[in-house]
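Removed from the display is one protein chain of the complex; every other protein chain stays in position.
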Amino acid sequence: MSRPKDAMNRLRDPEALSFWQRTYVPEILRGLKLTAAHFFRNLLIHIFHLAGLWKDRRGAETVQYPEEVRGYSPRLRSLHRLTKRDDGSPRCVACMMCETICPARCIYIVATEHPDPNIEKRPASFDIDLGKCVFCGFCVEVCPEDAIRMDTHILNFAAYSRQEMVWDINRLLSNEPQRVEGIGEIRKVK
Amino acid sequence: MLEWAVAAGKVAFSLFVLLNFVMVLTWAERKQSALMQDRIGANRASILGFTLLGLFHPIADAIKMVTKEDFVPQGASRALHTLAPFIALFFALISFAVIPLGDELAVGGCTISLQVIDLNVGILYVFAAMSLGVYGFVLAGWASGNNFSLLGALRASSQMISYEITIGATVVGLIMVFGTASLQTLVRRQGDLLLGFLPGWGVFYQPLGFLLFTTAAMAETKRAPFDLPEGESEIIGYFTEYSGIKFGMFLMTDFTETVVMAGLVVTLFFGGWQFPYLQPDGFHFPGAAVVSISPLAVSIAQVMTFLVKLAVFCWLFLLVRWTFPRFRYDQLMRLGWQMMLPLSILNVLVTGALLLLLHR
Partner (left out) sequence: MPTLTIDGQQVTVSKGATIMQAAEALGIYIPRYCYHPGLRVAGSCRMCLVEIEKAPKLDIACYRQAAEGMVVHTTTEPVKLARQSILEFLLSNHPLDCPVCDQSGECDLQNFYMEFGLYQSRFLENKIKRRKAFPIGRHVMLDNERCILCSRCVRFCEEVSRSHELGIVNRGDRSEIALREGSQLDNEYSGNVIDICPVGALTEREFRFQCRVWYLNRAASVCPGCSRGCNIELHYNVNRPHQSGGKRVLRLKPRFNAEVNKWWMCDEGRYGFEFIDAPSRLQDFEIRTAQRTVVASREQAVQTLSDWIGDSIDRHGSQSLGIFLSPKLSNEDLYGIGKFARHVGIDCLDFRNPSERPGYQDDFLIQADKNPNTRGCLELGLYRRSEDSGGWMAGEIQRGKVRVLIVFLQDLALAPEFQQVLGRLERLVFVGSNRNGTAEIASLVVPSATYAEKDGSFTNFEGRAQRFERAVVPLGSAVAEADLVASVAVSFGMQREEFERERLLSDLRREYPFFDQEALNPPELEWVYQTPIGQERL
């Protein structure tokens, strides 16, 4: 539906409209044609789908979310996880950079002594209140130890109480990174 | 006694057709708009795992509305607030009474007209019912005790009054052509052929009248692009203070009016129950070919024809509703008074002149 480039300018100046344009009738019909065309095309596709045909064409842009998901971009900021050292302990050294930068003030860290003086400091507790989190990703950017990431692709962490929305260090450590595949592709979920 | 039974049957049948159309229309509105916008539309309500293309959604809606809190705001007039949706819905429903669903049906030696009542001023009856329906909206706005609702109601009444004039004036041309105000008679007369092959439908006599009438009819239903009285999310309409089933009744009123208006357009301009070339005893094609069919089959065909035509116009109304954005109020008024009213009067004058010329 490409229009002449000066169409918008002419619309702003009613004097520049032709007679038929000023009656609106042809333009109304054009609008109806456009929407009706979509209607019939999609209707046809859906009917063919019911008959088991044309499966490669989609009759709607809708992604039926819980049953279908799209492959997420690696840049997507999803549920946080704490990365681990080789021995499975958290990489975090409780420097409080993330807690400081957090605009929602949803990170709560308590520091304690690490037995190894070359590490010195470790988190005694590390809580993220996802009920407050705004998923800005600042914590990931600011971390000097690459100890926190948001690459789990977990988005469904809703809970029935505020307390359950607070993720403690063990839950955050148990999150695994998600492999990125088929960005934007729609996949059926069992 | 039999007369009463027949009358009750006709009312029941007519209401059955109307209310089912209304119900299906709420589903069709969602599905059609979805298809137009490359979406899927309501498809989640299920009974025992069957979703049936979302056809259970009207039922789910009804349950939801009935069970929701019926809220009457502080400062509202409780009685009128409750009465308003009933008035609005009642007058929308009764206007369907004079719309013929078919010709006469001969069963067991008794002839039944497939119309609740055949008034010889049927068209005026519809107008009267519609005009009274305005009271429902005005009362709703006024009784809510909300100034914005009142403004919405005022917009509703002025819009409906403006466009009723156009409706009335366009119908004058049609009455002049067919010489009757009874809708059943009007439909029968549209069974004659025009120029020997064209069905004699009103649209061919009154093309301009059809355009004006359809436009005005859409305005009467108060739906986009003429939804200024409601303006759900932006400009606040007369039913802002309504909830639950009372809100549902206003919604139903809108859909009922859509069906009634579609029925009226079909009846006035598209031959009502007339199937092209189908006469009471069978098909009479141009060139004298005749295929005879039993009278019962003809009656059924007529009713089906009417329903199909009705469905097509409901679809068209929905198409328009989901295609065009809302008018600005001054545009609405200018369209009504400065364009459509002069055109409809011109239509009457031209029709009269032509009739004079042809019948000299």
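Order as written gives the chain letters A and B; numbering starts at 1 within each chain.
Keep this in mind: a contact is a pair of C-beta atoms (placed from the backbone, for glycine too) under 8 Å apart; a residue touches a chain by one contact, two chains touch by 3 or more.
What you see is a predicted model, and the numbers here were worked out from it, not measured in a lab.
Within the full complex, the chain left out of the display contacts the shown chains A. Checked against the full complex, the one of A:L82, A:I109 or A:I148 touching the unshown chain is A:I109. Screening A:T23, A:T100 or A:N170 for touch with the missing chain picks out A:T100.
For chain A, the list of residues touching the undisplayed chain reads 93-97, 99-100, 108-113, 117-121, 144-145.
Definition applied: only the chains that are shown with their structure count from here on.
One finds 45 Å separating the Cα centroids of chain A and chain B. The part of chain A that touches chain B in the complex is made up of residues 25, 28, 31-32, 34-36, 38-39, 42-43, 46, 59-62, 64. The touching residues of chain B, when paired with chain A in their complex, are 32, 34-40, 211, 319-320, 322-324.
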